Every structure is written in C-alpha cells, then in structure tokens.
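To start, I am sharing the structure in question, which I have written as structure tokens.
All protein chains but one are shown in place.
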Amino acid sequence: MTTATRAPALFTRDPGATLSPNHYTEVPYEEKLRLWEQVKADSRFPDYMYGCYECGICVAACPSARFYDFSPRKIAQAAGREDVELIYEQMNDDVWNCSQCFSCDRCPRQNSPGGLITILREVAVANGLASSKKALEGYTRIVYKIMTTGTQVSPDMLQPDAFPDWGPDVRTVSENLDTWRRAMPPETHHTTSASWIVSKKTLTELYLIWHYSGVMDMIAQVDEGLHMIIMDVMEESLEEAGYEI
Amino acid sequence: MGLIPLQAIRRKPVPDPADAPTEDIRELLFELEDAGELIVQRVPEPYIEVMTKYGRTKKIPVEQTWHHKSCGQCGHIPGYSTSIFWLNRKLGLDYFDPTDQTSCTAWNYYASATSNAAAQAGVAVRNFAAALETGYFPMIHCATSYGHYKEVRHELVHHADLRAQVRDIMGKLGKPLVLPEEIVHYSEWVHAMRDRFVEKQVYDFSNLTVTVHPACHYYKLIKEDAIYDPDIYGGERTATVSAMVMALGATVADYSTFFDCCGFGFRHILVERDFTRSFATQRKIEVMKEEANPDVTITHDTGCVTTLDKSQFSPEAHNRKVGIPVMSDAQFAALAMGAHPYRVCQLHWHSTDNRPLLEKMGIDWKAAWEEFSEDLARIERGEIEYLTWEEAGV
Partner (left out) sequence: MSSEGVGHREPARCDRVLVIGAGPGGLEAARLAAALGSEVLVVEKQSVLGGTPIAESYAALTHGFRSAEEAMGEMMAAAVDQTGVIIQASTEVTAVSGSAGNFSVTLSSGETVEAGAIIIATGFQHFDPGRETQQYGYYEFADVITLVDAEKMLKAHNFVTPSTGEPPKRVAFIQCVGSRDRQIGNEYCSKVCCGISSKQAIEIRQQVPDARVFVFYIDMRMYGYWENEIYWPAQEEHKVNFVKGIVTEILAKGGRLVIRGEDTTMGRPMEVPMDVVVLAVGMEPSQGTRRMAEILGVATNKYGFIERAPESLDTVATSVPGIFVCGAASGPADLDDTISSAGAAAAKAVALVRRAGVPA
C-alpha cells in the first residue's frame, strides 16, 4: 500500500522519518505521540506486543486481509517500530477493518495484532477521533441496548430494515414476534425487549460497573446524545436502588 | 505403487502435560486464592475429565450448571439455548437458568471498543459471583463469551493492578472477586456427554454428511484451553463438535477452509454487512457445498450459526451455489434424541431451508409444524400464556 516518500528509518521518534505518506498532516506529531503513549500504557499492551519478524502468518490467517486492504503484519510492524505517524493513520483508517477473530494469535512471537487493534480502537474512541465516531455511526442503538439491558441483538431488533439482506424471514419473525416468543419453554426467554429477562438488581450492578470503570467517559466521546440517554436510564435505576453517583 | 518406508499409520503420540509449553493458569488461580486475592469456585462432582491441547485434563461438570446465556442465541436463534436446556432435562440433570445474568458484553468491546479491560473484567466476575451465590457452576453458551472470559482470566491473574481495581468495583457491589476453577463452554459439556446422548438416540444419522465449522473464539483464543483428542484429526484440530457428530453416527466431511473464520466480524454483521455476507458465502458455504455437499453444517457458536445461516439468502438470490442448513451441535443432538423441531429446536427462526434435512433424518416436520401451529393458535387465542417444558416432552 505505502510507497515510502522517505527512506525508512529505524528510530521513528524522529518526526521526519516514517513510512506513512502522512495524510494527517494537520494533526501535530505531539498529539499522535500522546495517543501512542496511551496505547502503550494499557495493561494489556505487553501481552499483545513482543517483536515481529514479518513471517506473515497473521496475514495468511486473517479474513479481513482477504477483503480489505488491511494487514495485521503492518499493524504489528508499525507498533514494533513505534512509527507514530503510521500508527496514527492506522488508528484512523485501518483498525475498523479487523473482524476480531484472533486468527492472528497464531503469531509465533506471541503478538496479538487483533489485541493491539482492540487497544488502538479504544484509544481512538476515548479521544473522540472523528474516524471512530464515523465507524460507530450506525451502531449507537446497539451500544444503548447492550449498556442498558445487558444484552444485545434482542428479539425486537429483528426488523426488516435492520437486516434487509437476510430475506423475507425477518419480516415473518418481526410480525409474529410476540407469539413466537411465548412459544418456547425457557421462562427467561419470555421477553422481546432483551434477549432474556434480566433482573433489576443485575442491571443496577451493571450500571455501577459502567460508572466505576470509566466507560461512560468513553461513551461521551462517541456521541453526546447517546451518553445522555444512557445516563438517564442509569441514574433513574440507581436512584431507585438507593445509589447516588 | 512404489510406497516408501514412512509409518503406515501415523499416529500422534499423546501429548505429555509435563512438556506443556504454557503455564497452567489453574495453578496460578489457586495460588491467588491461597493469598486471599480471590475465590475460586470449584467444579462440582460428578465431573468428566477431557484432554486439552497439551495433554492437560479439564474438568467438565455433568450437572449443577449455571447457564451463562448468549444474547445473540436467546435473541435471534432461541432454539439453540432451548436445546441446551432440553438436553439437560432429557438426561434428568439439575441446572439453573438465571435472570441475575448479563451477557459478557463483548458487543461493547470487540465490536465498538466502547469498553475497557476493567469494565469487561467487572462484567465477567459479576456473573461469576452471581453463579457462586446460587451454588451452581457457570457454563458458557457463547464461544465469544468463553474466549473472552479466558482472556479476562489471564489478565486478572497476571495484572495485580487490574485485579485490585476490579476487586474494588466488586466491593462496591457487595461481591467478592470470584473466578471459576475452569471456564467451561457448553459444547465441551456436549462433547463430554456425547455417549449419553447416543444412548438416547432415536433417529439414525448414518446417512447424513456433515461439515463442521469450529468457532474462532473457541479454539484460537488462549489456545491451550480447548479440547483435543489424538483419535480425532490426529489431535491436530479441536475435537469439539466433530467428535459428537461422529458419535451420533453421521459422517464428518472435510473441506479446504476448515480453519477460516465465518466472517461474523462483530461490527461487520451489523453495519458493514457486505464483508460478512461475502466472506461467509465465498470462504465457507460455497466451499463446503462444492467440496463436501453436506446435508447440514454444524457449529458451536452464536455468531457462527447466525452468520452462516442468515448469509445465504442474498447469495441465493444471485444464483450462488449455497443452501446448506445451519444449526448448533445442541440442536443436532436434541433432534437425534427426538426433540421437537419447533417446540424445542425452534427451527422456524432459521433462515436456510432445513426441511429436506429433517426429512432425511426421518423426522415428520409437517406433522410437527401442525402441532406447533396449534400451539401458536392457542397462544393467540389466549388459551395458554406460554409453551411449557411439559409440552416439549421433558
């Protein structure tokens, strides 16, 4: 993909030396470096990044590499070389192609390019990068669902407009949803707004986990409106349960 | 044919656990428990021992299991979870289906990255603490939850900071920090129990050809903790699912993209669907059809069943060579034992046509659908509120 405009350098802390064609020239180097330092500071980073000898096993096993112009090997190489410019570019353009299957965990050096990408994405989201907001554009109702009910792909999400390419069966399901959901023995399944009936106490505990682990700050970066409605739901429930946050 | 002096039968030697190249995380768990850092919930007896990749043994509880449900399963393919419960009930086993359970919330992690290590670990151990409170041992329904929890276990064991942070959060919930002795996937239970299913099998599956799709998150994450057997694939591929299918008498047919991901992609199946659709069709279904022409493909993860089943409509409209019914190992085993295809296996939620398969199995789906339609009618008339386990035969 990249044609180097400068000779590749080993010590890419030098802002003038990178393999990246440097599309994000408007973003200062210090800012890119700051984000990279956040990635490295994550507790999972040492488990995901050792060294890379460019064997290509990760690319060979990667489904996204077959479909997109995407290479987990380049992710690992950029991280290993600490090529901050290239990493910033990948954080914006490449990380959302990964299908998080972890086939790349076959790496003989024990790197996890998929794991690195998980951290890169989280840093992008937590810092409100426009590319992350764009990637999550169609996703806000899903975040809402999982964070407020503790489940996702609930029965009521089986709507034809959500899954147009799944065929007419989706319409059939959505039209018969209530009856069909009653026509199954497990008691916990007798609901349509969540995947199973989740107790109130459980949800209270879940909200406390979101609150104390700092996830709500990340949501605020993704979408203000989303943050607001989730906070409303959480606050109401926590108040009822006697918590003040 | 001039054969050369290679071993006529190449049999993989049984791996010696003493040579295992990785740590045994369970030992580290017990050390942390001794140091007062967390509580380890023990696998209840009776349990069955199975072998994992490097020859270590893993304990699989027979019963007294706390069912950690999968949101995608219960939401979109409820026959999957219903079948898991039905299998337990058919064998008269004691289990618990909690409402005090959240999903693993991997949708918030792998898909959208709107979470972090502490939140994910918090969700996991909250569920484990809830299980401990009931005295039932967690059994994980989704392969992603299972793989993710194995990762969480690794992170908590190796990072004291994270552990302290999560213990603190649990403290605010009034819960201790709990991890189970083993993280058990339900398909490992199905594998361990397969001989008991065979005892109760009522349909002959010997005329069925099956392709198996092993879930990435089952065997690629924390690789040492997955079931392997020298007698199955020479110990080179996970034995889970394949061993059970073979035990039921069906033929497992190989195909050249066995290790490929199904293309679920998490985010992709919702908002970048061309990737999922293309991948599932071109790398899995078409290859299976071309090389093995199976009657059904069996897998053991929510995402895989959903992806492979739902992705076939669109390509069919484009005259691609697809059309393989998809279901889980649990539904397959349940059908073999006489479970109702609609009351239990809930096959009407599946997209790809499975009626020819049912016919080949010798199951009268027309009669079954009539019965079930009557159930639906009774519900609509308000005569019954819900279908019961009694009506499902257990």
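Note that the chains are named A and B in the order they appear, and that numbering of residues resets to 1 at the start of each chain.
In this section, a residue touches a chain if its C-beta (ideal position, glycine included) is under 8 Å from a C-beta of that chain, and two chains touch if they have at least 3 such contacts.
Here the structure is a predicted model, which means the values were calculated and not measured.
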Partner chains on view for the chain not depicted: A, B
Options A:Leu35, A:Met49, A:Cys62 or A:Met234, residue touching the unrepresented chain: A:Cys62
Option touching the unshown chain, where A:Glu31, A:Glu54 or A:Glu239 are the choices: A:Glu54
Residue of B:Thr99, B:Gln201 or B:Thr257 touching the missing chain in the full complex: B:Thr257
Per the touch definition above, residue among B:Arg11, B:Arg42 or B:Lys200 touching the missing chain: B:Arg11
Residue numbers in chain B that touch the chain omitted from display: 1-6, 10-13, 15, 21-22, 223, 233-237, 254-259, 291
Chain A residues touching the omitted chain (full complex): 1, 50, 53-62, 65-66, 71, 73, 106-110
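The working rule: only the chains that are shown with their structure count from here on.
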Chain centre separation in whole Å, for chain B relative to chain A (CA means): 23
Contacting residues of chain B [partner chain A, same complex]: 69-76, 78-79, 81-82, 85-86, 97-103, 105, 107-119, 122-123, 126, 130, 147, 154-155, 158-159, 161-162, 165, 168-169, 172-173, 175, 216-217, 220-221, 223, 259-261, 263-268, 270-271, 273, 275, 277-279, 283, 310, 313-314, 343-344, 346, 348-349, 351, 372, 375-376, 379-380, 385-389, 391-392
Partner chain B, residues of chain A touching it in the complex: 42-44, 47, 61, 63-64, 66-68, 96, 99-103, 105-106, 118, 121-122, 124-125, 132, 135-139, 142-143, 146-147, 150-155, 157-158, 162-163, 165-167, 169, 173, 176, 179-190, 195-199, 201-203, 205-206, 208-210, 212-215, 218-219, 222
